[in-house]
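With one protein chain removed, the remaining protein chains of the complex are shown where they sit.
Letters are used for the chains, namely A, B, C and D, taken in the order the chains are written, and counting of residues starts over at 1 for each.
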Amino acid sequence: MDLASKLEKLSLELVQKQDYLYSVTIDFERLESLLLSFLNEFGYITLDSINCRDDLEDGFFTITYCLQTEERDHVVMIQTKIQRENASLPTMHTIWPQAEIMEREMHEMFGVDFPGHPTLIDFALEYWDNMPPLRRDFDTLEYVNSMNPFREQRNDALDAKEEMKKKREAKKAAKLKAQQEAEAKAALEAQNNPSDEVKNEE
Amino acid sequence: MSLGYYFLLPVLFSFLTPYFKKLGSFTLRGSSILLSLVLFLQTVAYVGVKLPQISQFSIKPPLGIAFILDGYSLLFLLIFTFSALVVSFYMYWFFEENSGRDEARFYVFFNMLIAGSIGMILSCDIFNLYIFFEITGICSYTLSAFNKDKLGLESGIKYLIIGSIASIFIVFAIMLIYLQIGTVNLGLIAQRFHLIDPKISVLIVLMLFIGFGAKAELFPMNFWAPDIYQGSISSVNGLFSSVVAKAYLFVFFHLFYLFNLGSKYMLFVMVIGAITFLVSEFTALNQTNVKRLFAYSTLGQLGILFMALSTNSSQTVSGALFHLTSHSISKLLIFLALGILIHKFKSAKIDILGNFKSGFLTIVLAIGFLSILGIPPFSGFVGKILILKGFALSQNYTAIAFILLVSIVEAIYFFRLTAMMLDKKRAKVTVKVGSVNYIILTLLAVLIILFGVYPSLLTHYTDLATNALLHPTNYLNYALGVGL
Amino acid sequence: MESGFYGSSLDGNLKCKFEESGLANTHEIMEKAVRWFRSRSIFVVAYGTGCGAIEMPPTFTSRYDAERMGVVGVATPRQADLIILSGYLAYKTLRRVIRTYEQMQKPRYIMTLGSCPINGGMYWDSYNTIKKLDDYLPIDVSVTGCMPRPEAVIDGFVLLQERIRNGEKAGWEKYDENFEFYKENQKRVLGGHIDPSYETDWYNLKSGGKA
Amino acid sequence: MIFQIILLIMLAYVVGFIYFGLYRNITARIQGRYGPTVYQSFYDSIKLFSKNNTVSYGWMFYLGPVIMATGAVLTLVLVPVFSDSDFLRSVTSQGNLFVLLYLMVLGPLGNALAVGTGGNPFGVMGVVRGLTRLIGLELPFYIAVVGLIIAANSSDIVHIIDVQKTAGLNIINHPLLFIGAMISMVGFFGASPFDIPGAPQEVYSGPRTEFSGKFLALLMSQGSLFAFAKLVLIVDLFLGGADSLVMLVLKTFTIFVAIIFIGIVYGRYKVEQAVDFLMKLPTLIAVLGLARIVWFG
Partner (left out) sequence: MNSIFLLLNLLPILFLYQFGGALHVSLPLTSEFTLSLIQTPLGTFFAYLSLISFLLVTIAQKSKKLACNYYVLQFLLSMAMLAIVLAGDFITFFIGWEIMTWSSYFLISKSNSIDIKSLQKYILFSLASAFSLIAGIVIAYSFAHSFDFSVISNSFKDMPFNIKVALIVLFSLSFFTKAGVIGLHYWVVDTYSKAPNLFSSILSAVMSKMGIYGLFLVYGNIVGYQELKMMFGTILNGTDFGYVLAWIGVATSIIATFKAITQDEVKRLLAYSSIAQLGYIIAVIGFGTTYGVAGAMYHTLIHTIIKLLLFINVAAIVAQTGKNRFSQLGGLIYRTPVSFVMLLIGIIGLAGMPPLGGFASKFMMYNAAIDTKFALILIGMLFSGAASFLYCYKLVYGIYLGHPTSKNLETTKEVPISYLIPQIILALLLVLAGTFPGAFIKIINPILVEFSLSTIPYSGLGVMNSAVGSFNGFFIMSAFVVFFVLILLLITRIKSKAKNNLNRFDISYCGEVPTQDTSLHFGFGFGTDLYRIKFVNAILKRSSSSFYESLATQTKKTSELFSRMYYGNIHNTMIIILLFFSTLFFIGVN
């Protein structure tokens, strides 16, 4: 592919993930220049999205820029890694205006800073003063429990699985009982008028 | 007092100027004022006297030289002497402020100019007329070059050239007249003018027309005029506008009616006047130099006067003479007031001059502007309405429409200037008006208003002048020496 | 604070006059009549908070026609008697709902659809969804189900109408009485950023209702 | 006279509310619904009057609905209800058709002041839409009215009724004017396709956004009074008035049903579409009718 050779000159490797999806991995220092050259030289005029993945164990965020050409026939993901603590990225809103809102969301959800971004204000949350909620070190359950206690509920049916099991067992037991009863009844009836039975068999 | 003193006194004064100079500038200025005052008072003294008056020198006309003062010339004499008086007062201030200037030179030629102009309107002899014409001309050239800078000298030389050309035509015309009729006495010429071969008479009329028309700034011959105005100082502008141009105009129509050319050339002169009016007013719109602008304005007003004076109807002519008087006063007022501003700002650019702040000057200038535009209750209105009325009586609606339409164009620049004066957004510079100027300008403004609200003061004299102009029988009699 | 359901549609003097002239009975009858009219005419502002919003159009249009019971949709909270909250409420939504509710004129009722307003439903562990709406606003009728069908919603209307007609204590009265409680809960979950205090008099009910 | 006025107002109140109930009911039936009862509007009104709270943004907000109601009552009083009786004749003779034309706008303008005071931009948006719509809406109606005035050479409604007794009903004599006036009437009743001011999907609830409780009830009540007055006016102008209560109800109901059936089948115009439409076809129809009167009458 043409792009692959171009990237080879930059000593980068283009990896094909699916038949329309390619990815390039690059270090953080060269990110901005690469994005610019993708826009200006390779013709990737559309920025689809900016995504962030929290690799808590390795201590970094993986940032992915998805770019498309005018033909819209394939997507190139440009991936880079930045450190988790005091994470900061160059803002792209001057190049791709749509980046403004994407970066705003990323700032809100992951706490990534974008120096020079004009509107790093609330996006989906209002007055959020806790840790950014999509960071993996944010303990959602604890937060939810502290903010929103559960409704005081009935003491039965605490565990759905067990409850279902119980229910099933009860059902089984009831069925069994019903069966036994029916059998007993049948036996009783058979005792009482065996002639009928015989009649039927005939 | 003999009419001759009107000429002799200023000339004498001019010759004595170097001596006065030695006695000190105050004496010089003062005596000039005194002279103007004497002349003016003398003229005022003629008011009410039975006219025409004649002063003959040694030999009785038609052979001898004589000065004749009839109603027509009395009006002009009043204007001239009054203008001279005002300008002398103004120059007193001017030289006070510009003490380095060569005042003796100014006074020499100023008084000669007055003498020449007065001579032109009094003389009843076409050759003398020419002499005064030349005297006036030469003085004008020098005065216009009073500023010895590039513009001034250029204007002086231009004026000189044009003046010479005009002189050539006039001399030639006089020569032809003399060849045909054998006299230079106006009365005789008037009597015998119809005897001249029509073709020659056309030539004569044309040459006179070109000669005086060029000097009186009629349309195709007036391309020089704005340059002259631009080059000279504003008091001289005032003089040109209210005295010199009017003197040529006087002679033009004096001859026009004396030679009884009205029926033949009326339409022609009217059209030329109309074109002058139109072209000048339109041109004035585009000016950035205030002197040039008012030069065009003067040309335009002369155009109206030519239109109205050539109609041969006493109503219109009387109105025109009223308008002429009021125009002289207004223009004098405007030029003198502008002179103060130009002196303050050292520039004649409209944009710069608009920055002045002086309630008095604003009011005075506004009065001048409104008067020239013909807006009541100022004197210009009476003149204009009389002219229009005259045209209406002769049912000349074209002229009325023309004058009114072009007047709107005129209003554009007058009110642009007014708006500039009133504009509060400009950075204002306070201008102080000296007491002399204060008096002069107030006097002029008061006159404008006075003639506006009480025109009878003036209409009496304009009627007199009209009568004398249109029916010059008495004048002819005197010029011919009948009954002397 | 006026007591009883009837409120001040007739002023206290009139009520006293009725009682003085032995017409206490009349007053009771009138109160009943007003309650009946109120039950027959319910203006609904439908706040489509979640997936339940989709159930409301069929409820009000030709198929199920809630209008035959006098239940009509209106656009603004000022005119409404009933607000229907049709699903889970995020914190951000809750703030708006509280505001809308407080802009409604008394008597006013709340009806919720689905289980999310009751216990958080499938969003029980979301970091920005409330679990118990009745901590923050008084609910008059909860229609359960995920989602309840229009029949169930209409059943809810009928229940509400019955309650109004019977003069049972309604949610808005509870809200006024336990105002501090509700506000505290709201403040807790909205992080103290409660809407401005110019709201309406229910912020200062105890002190004469001046904003 | 005072008794008669009270009687008239009560009549108009009852009839107006029942008409509006019918309006909702018929609409529902056309849409395949059961619909509310005929008295539903009455229930609504009582309920709103008995609301515990009513918000107000100050005295102008308070007075707006009152001005509107005053306008409606005044209009009602000035329209002759019965043709051949002295019922309120001494009152109706004090005004004329022009007074009515302008009184019909006075109320809404008064209410618009209250809406403006309320400070809700949606309300004002509704008012502006309403006033813009009025530019087009009044045109055919005005033309029709002017035509009738010129035909009868009087702006006195009683006189116009009397003329119809001898010369035949105006609906037959001037059908074009009637069509024009009816199209306008659809708008005056706030029916589709001209129900622009209160369009709930777009501008909340238009002018009524901030009104609640008793104010809303007052607005609804005056609406029914006003509707009745307008119906009577149309009956007077085109159907020769009514000489008895039965005829009055019959004739007004006929007009009312006609308006319902026009309104029910259309979607809503945008304001510019409405004005554009009204300036073209209805105006043309009415102008033709007018030309017939002026030039060939």
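Operating definition for what follows: a residue touches a chain if its C-beta (ideal position, glycine included) is under 8 Å from a C-beta of that chain, and two chains touch if they have at least 3 such contacts.
Since the structure is predicted, the reported quantities are computational estimates derived from the model, not experimental observations.
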Going by the whole complex, the chain not shown touches B, C, D
By the document's definition of touch, the residue of D:21, D:36 or D:65 touching the omitted chain is D:65
Of D:18, D:109 or D:169, the residue touching the omitted chain is D:109
Out of D:25, D:53 or D:83, which is the one that touches the chain we can't see?
D:53
Of the residues B:49, B:419 or B:446, which one touches the chain left out of the display?
B:419
Where the missing chain touches chain B, by residue:
157-158, 161-162, 165, 169, 199, 202-203, 205-207, 209-210, 214, 220-221, 223-224, 226, 279, 282-287, 359, 366, 370, 373, 375-377, 381-382, 385-386, 388-389, 391-393, 395, 397, 400-401, 404-405, 407-409, 411-412, 415-416, 418-420, 422-425, 454-456, 459
Positions on chain C contacted by the hidden chain, ascending:
2, 7-11, 47, 76-78, 95-97, 99-100, 103, 195-196, 198-201, 209, 211
Touching the absent chain: which residues on chain D qualify?
49-58, 60, 62-63, 65-67, 69-70, 73-74, 77-78, 91, 94-99, 101-103, 105-106, 109, 112-113, 116-122, 124-125, 127-129, 131-132, 134-136, 138-139, 142-143, 146-147, 149-150, 153-156, 159, 204, 209-210, 213-215, 218, 270-272, 275-276, 279, 287, 290, 293-294
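Here is the rule we go by: only the chains that are shown with their structure count from here on.
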Any chain that touches chain C and chain B:
none
Per-chain Cα mean versus the mean over all protein Cα atoms: which chain has them closest together?
D
Taking each chain's centre as the mean of its CA atoms, chain B sits from chain D at a distance in Å of 78
Chain A to chain C, mean C-alpha position gap in Å, rounds to 37
Two or more other chains in contact with one residue: find those residues in chain C.
none
Pairwise chain contacts under the document criterion:
A-C, C-D
Chain D-facing residues of chain C, complex
2, 7-9, 34, 37-38, 40-41, 43, 61-62, 65, 67-70, 72, 74-76, 78-79, 81, 105-107, 200
In the complex, chain C residues that touch chain A
91-92, 95, 118-120, 124-132, 188-191, 193
Once bound in the complex, which stretches of chain D touch chain C?
24, 28, 31-37, 40, 43-44, 46-47, 49-55, 200, 204-205, 208-213, 216
